[in-house]
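Yeah, one chain of the complex is gone here, protein chain that is, but the others are all in their spots.
Order of writing sets the chain letters: A, B, C and D. Residues in each chain are counted from 1.
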Amino acid sequence: MKKIGVADTTFARYDMYKSVEDELYMLGTGFEIERYTVPGIKDLAIASQKLIESGADIVMALGMPGPEPIDKQCADQASKALLYVELKKNTHIIEVFVHEDEAEEEDLADLAHERAREHAVNVYDLLFRPERLEEKAGKGEREGHPDVGPLR
Amino acid sequence: MKKIGVADTTFARYDMYKSVEDELYMLGTGFEIERYTVPGIKDLAIASQKLIESGADIVMALGMPGPEPIDKQCADQASKALLYVELKKNTHIIEVFVHEDEAEEEDLADLAHERAREHAVNVYDLLFRPERLEEKAGKGEREGHPDVGPLR
Amino acid sequence: MKKIGVADTTFARYDMYKSVEDELYMLGTGFEIERYTVPGIKDLAIASQKLIESGADIVMALGMPGPEPIDKQCADQASKALLYVELKKNTHIIEVFVHEDEAEEEDLADLAHERAREHAVNVYDLLFRPERLEEKAGKGEREGHPDVGPLR
Amino acid sequence: MKKIGVADTTFARYDMYKSVEDELYMLGTGFEIERYTVPGIKDLAIASQKLIESGADIVMALGMPGPEPIDKQCADQASKALLYVELKKNTHIIEVFVHEDEAEEEDLADLAHERAREHAVNVYDLLFRPERLEEKAGKGEREGHPDVGPLR
Partner (left out) sequence: MKKIGVADTTFARYDMYKSVEDELYMLGTGFEIERYTVPGIKDLAIASQKLIESGADIVMALGMPGPEPIDKQCADQASKALLYVELKKNTHIIEVFVHEDEAEEEDLADLAHERAREHAVNVYDLLFRPERLEEKAGKGEREGHPDVGPLR
């Protein structure tokens, strides 16, 4: 029995946790999910660390950085902190960030849903079937947007 | 009995500590507050670390970065150092930064007061009622400004 | 018997692993290769760490960052995380990144192939014949592009 | 008996150490000063670490970054390294940087003297009378320039 940790924020404008949960339960069994909600993206790293210490074998960190330069700076800080936890704890943390200026406001919820869903598949693959990732190596996969495919 | 550490600076132009203290005592009991004042935002990380070593279960780091590019750079350094302490000590540090160019000078004190107050609620929730944060996940909460709410 | 770890991504649009494998087997023997595929460049650091813990004496991290500013930021985060693993594990990690905007789309596959191939030679040299690197010190070597040569 | 470490550089164009020393000896007694001079600002972190290992209870790191973009980048690296030492050694390091483009050349020496002097007071306060810092919290103190004072 594996445990998948999911950290998310009250700052985000879409409940990506729901998308992740739905997708994971469609993909298979053999895991449980633990959730940890924090105020903003800068709190995701400590939440992820606490999830790992609580037994998570892998973590998803869900966030929606705002569109201003200061938001980009915060996202950069948050990402670096997530990487630090990942390496310190030797446990995969899949960052699922949707930037508010990545799409028009009316398309943002779909993008967030799609990206969360597709990264849930990545998490499932890393845990239960890593050979599927190797098959897709160098194939131009994208999460949330259509795959661009391999060159040529 | 929990301990809430609050680190603040002489550089800031508003006494956010007062806002935090007032709000926390309105929210409930079961905690004490310890304060540590330093010259500038770059000193907040070591202050936070010392508060945690002095027994704080959670820390608030209050700062007001100036408006110049060099101030932004200092704020970035300070934030990264706060994240480092947070992960090293496995203890939440809630960063409450108000940038001097976020609002007109006449609105800055209100913004600082509001942000400090709303983050004090986050701190209280993280310590005593984390289920409240989960209820607000993905709801577009903002601290200091009006909530933007969920997409759609 | 040495082990060369190779981490790569499903995000990349060219299978640089194949280029690396072909080149290494042409260069000599005395090593085996272990591969670890992850979704994106930010996952390369943990993959590299896991390869080293699995016995790799050196690692190649293959990635193709996209052309947008956010992609550059991700590449920067990924590079710093790779450096951190390298120093923590005291093991060379050769970063082989091809930025999508480094060349026209029709030349990108060739660039990726060439860079991967030439860095495979560097890896072989570091492992088996470091004196070859010393001979080329200060000579303006480039990987993927023609060497620029020494000044004057 | 406390020890105050002071790290400075041959790159700087003003001897801030002298300003620090004069100010500290005017403020009181109960401390000794140890100095460590290095070539440039990037060497201040290791100098500070060595001062702390030599018994310093607090360190001042004095530097004058140049005006070019590369100088700003070096200053950022130096600051981050100072923060890292500070947290690793759990010892305050007060960074006293004067950027060459902060003032006209004819005013730079005065700025450097004033900033060094005022930070020496901060160091003395942190060591011997922290309550003075708490009294000035949120009061808009500035070092080297006139205080801006609190909002409103």
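Everything that follows uses one rule, which is that contacts are C-beta pairs under 8 Å (C-beta built on N, C-alpha and C of every residue); 3 or more make two chains touch, one makes a residue touch a chain.
As the structure is a prediction and not an experimental result, all values here were calculated from the model.
Peer 1: Looking at the whole complex, which of C:G30, C:P130 or C:P146 touches the chain that is not displayed?
Peer 2: C:P130
Peer 1: From the list D:I4, D:L24, D:A61 or D:C74, which touches the chain that is not on show?
Peer 2: Of all options in D:I4, D:L24, D:A61 or D:C74, contact with the hidden chain holds for D:C74.
Peer 1: In the complete assembly, which of C:K3, C:K18 or C:K72 touches the absent chain?
Peer 2: With C:K3, C:K18 or C:K72 as choices, the missing chain is touched by C:K72.
Peer 1: In the full complex, which bits of chain C touch the chain not displayed? Write them out.
Peer 2: Contacting residues on chain C, toward the hidden partner: 72, 76, 79-80, 83-84, 86-87, 90-95, 99, 119, 122, 126, 130, 133-134, 136-143, 148-152.
Peer 1: Contacts of chain D with the missing chain: which residues?
Peer 2: Within chain D, the residues that touch the unshown chain are 8-18, 35-39, 42-43, 45-46, 49-50, 53, 70, 73-74, 77, 80-81, 84-85, 88, 105, 108-109, 112.
The definition used in the following text is that only the chains that are shown with their structure count from here on.
Peer 1: Counting one step per pair of touching chains, how far is chain D from chain A at the shortest?
Peer 2: 2
Peer 1: Farthest chain from chain A, comparing Cα centres?
Peer 2: Here the answer is chain D, farthest from chain A.
Peer 1: Turning chain A onto chain C with a C-alpha fit: angle in degrees, nearest 5?
Peer 2: So the angle, rounded to a multiple of 5, is 70 degrees.
Peer 1: If you average the CA atoms of chain B and of chain C, how far apart do the two points sit, in angstrom?
Peer 2: From the centre of chain B to the centre of chain C is 41 Å.
Peer 1: Give the residues of chain D that touch two or more other chains, as numbers and ranges in rising order.
Peer 2: Nothing qualifies.
Peer 1: Classify the inter-chain contact topology: is it line, ring, star, complete, or other?
Peer 2: It is a line, because the chains touch in a row without closing up.
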